[in-house]
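Please read through the structure below; I'll follow up with questions.
Heads up, one of the protein chains got dropped from this complex, but the rest are sitting where they should.
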Amino acid sequence: MKKFPIWSWLMILLGFTYFLLPLIGTLDFSLRILKDQLSLDAYVNVLNAVRFQNTFTYSFTMALWTIVACTLLVAPTAYWVHLKLPHLRPVIEFITLLTFVVPAILLVFGLIRIYSRPPLSLMESEIGSDFLLVMGYVSLALPYMYRAVDNGLRAIDVRTLTEAAQSLGAGWRIILFSVIFPNLRAALLSGAFLTFATVIGEFTIATFLARPAFGPYMANLGQTRPYESTALTIISLALTWASIGMIQLLGRGAQGQLVGTR
Amino acid sequence: MSFLELNNVRKTFGQTDAVRAFNLQVERGEFVSFLGPSGCGKTTTLRMIAGFELPTSGAIVINGDDVTYKPPQKRNTGMVFQSYALFPNMTVGDNIGFGLKIAGEPKSAIQKRVDEMLAIIKMEKFGARYPYQLSGGQQQRVALARAIAIRPQVLLLDEPLSALDAKIRVSLRQEIRAIQQKLGITTIYVTHDQEEALSLSDRVVVMNDGRIEQVGTPFEIYNFPTTEFAAQFVGTLNTIQATVRDAARGALIVANQEITTSQKLDGLRNGDAHSIAIRPERVSFAADGKKPNVLNVRIENITFLGSIVRVQVSAGENIFYMDTFNNPFLSLPKIGDHAEVTFSKEAVLVLKNK
Partner (left out) sequence: MQTTTTLPAPSAPRARAFSFAWLGVVPFFLFAILFLILPSGILLIGSVQNARGEFTLENFGGLFQESIANSYILSLQLSVTTAVVGGIFGFLLAYAAILGGLPRSVRTTLLTFSGVASNFAGVPLAFAFIATLGRLGFVTVLLKDLLGFDLNQTGFSVFGFLSLTLTYIYFQFPLMVLIIAPALDGLKKEWREAAENLGASAWQYWRIVAFPVLLPSILGTMILLFSNAFGAVATAYALTGGNFPLATILIFRQIRGEVLGNPGLGYAVAVGMVIIMGGSLAIYYFLQRKTERWLKQ
């Protein structure tokens, strides 16, 4: 028999302590809005706050738009590059890596500089700013999405599938929507959940584009309402858990990271 | 006392009996193959010799030294893995010299031995390359050199060629045999490829379900299999249902016709049903010259295999094959024809019933 792996267990114990302590601390804190007893009042207050509802709805909507835009941008491009322009792969990969080099704070710096003044003064209008926000988020999600889809495509041998579909008389639309995309569903969905988890509480870009988003609201609340803001922390954590849990269920592991939103 | 002995070695993994009561003596310098179907325990036995698995019971003795419970580091065996297992971060030279470096040999001695090994595997120019810069066959040669560089008492190879393509397989196996004979190194070679086992080995161990079915020279294994499994696994074999007519004389009945065997019908009584076996190549048409046994058969099918034509015939309930050399000037019977086939007494193998 092997001896009991005591060092391994100790290490794991240490790791999980690090994981859990701040979460327990936060949970504990969020329940102490009344001096002498535990209560859920902080949660009730937050959930009833109109600004919470508005900003959360706003960020939720923007997250959905981001997912849609990113999917429409990445999936057809990756497919097309696989099929017809394999020599462009390095170029595309380089572009997706740009977001690692230009984190959110620098990206928004550049975006403001360009789009707050003519000829491309998108930031003049609400809708233009929303559009810019979504585009910023798409940039952040790009590397992960692209890699997920690219791996997915590599796994299914796109060329043969496409040729098989063509030989059976399928047109492009049928090929894309009933042959290729269904095979990429797991990749796209896990990308979507990861994007959601990151974008829903995003702070930096939303702040500088002056959007009524959830992240800036949370940051703001932290300065005035400590208990409510910790309750929000628990809520965001639950959302992150749910998203990552979905990714796990999809069986693609929690390998995905978006850099630059921290 | 033999050089390598496995005495009553058993290994169980939970509920599975991977190896049961394994007894084998290997002489110094001998090349022995383990041959058997997937999951029969070849690798497990090899790994017990190397020390990666501990036997559940039994003993393993190398050169008079009981190594049963020694760790792998202390056994001085050289192992070659199916997946090469070269260290990716080291050059070919460093891989080959790894064991000597561990043993603390001086640099100059290591270098000398590495050069020697590179010469043996005919890869003198490759010493500074990394494994990823080599083909599969080259990697396996380096793995072989790495294993023999430490002058092991026993060389162990676990299906070393199965990841390579057919051509290289043949040339590399001859190379392995040549090196083994040149160095006189005691070798155990695991394979499920009968051609490999037959062409390389001094002796072949046919294994099935954790047991030894038969041990013998390739000639014995092929020509005189003692169990139905060994007979079936090595080469093609016809199994025929017969009834004993006269055990003392070796006479049997097949489809109401009498044949005789030169093998003993020990323990069988007249009237017993028993399986016999005949290799297809030992059966021929009686028209080409009669041998002691003649059977009347019907031609069922004819398959052209290149140098050989395989004819399927039936005698009563029994269906079996015969092989004849392809000869364009010889006319073969047609399907549905009746013909006489013939074979010697020695060709009739009496198999141990299970």
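So that you can tell them apart, the chains are marked A and B in the order they are listed, and the count of residues begins at 1 in each.
Here is the rule we use: contacts are C-beta pairs under 8 Å (C-beta built on N, C-alpha and C of every residue); 3 or more make two chains touch, one makes a residue touch a chain.
No experiment lies behind these values; they were computed from the predicted model shown.
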item: Missing chain: touched chains present in the view; value: A, B
item: Contacts of subunit A with the absent chain, listed as residue ranges; value: 2, 5, 7-9, 11-12, 14-16, 18-19, 21-26, 28-30, 73-74, 76-77, 80-81, 84-85, 88, 92, 95, 97-114, 135-136, 138-139, 163, 166-167, 169, 194, 197-198, 201-204, 208, 215, 218-219, 222-223, 226, 229-230, 232-233, 236-237, 240-241, 243-245, 247-248, 253-262
item: In subunit B, positions touching the absent partner; value: 50-52, 71-73, 77-79, 81, 83, 85, 87-90, 98-99, 102-103, 130-132, 143, 146-147, 150
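Convention: only the chains that are shown with their structure count from here on.
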item: Chain centre separation (subunit A, subunit B; CA means) in Å; value: 58
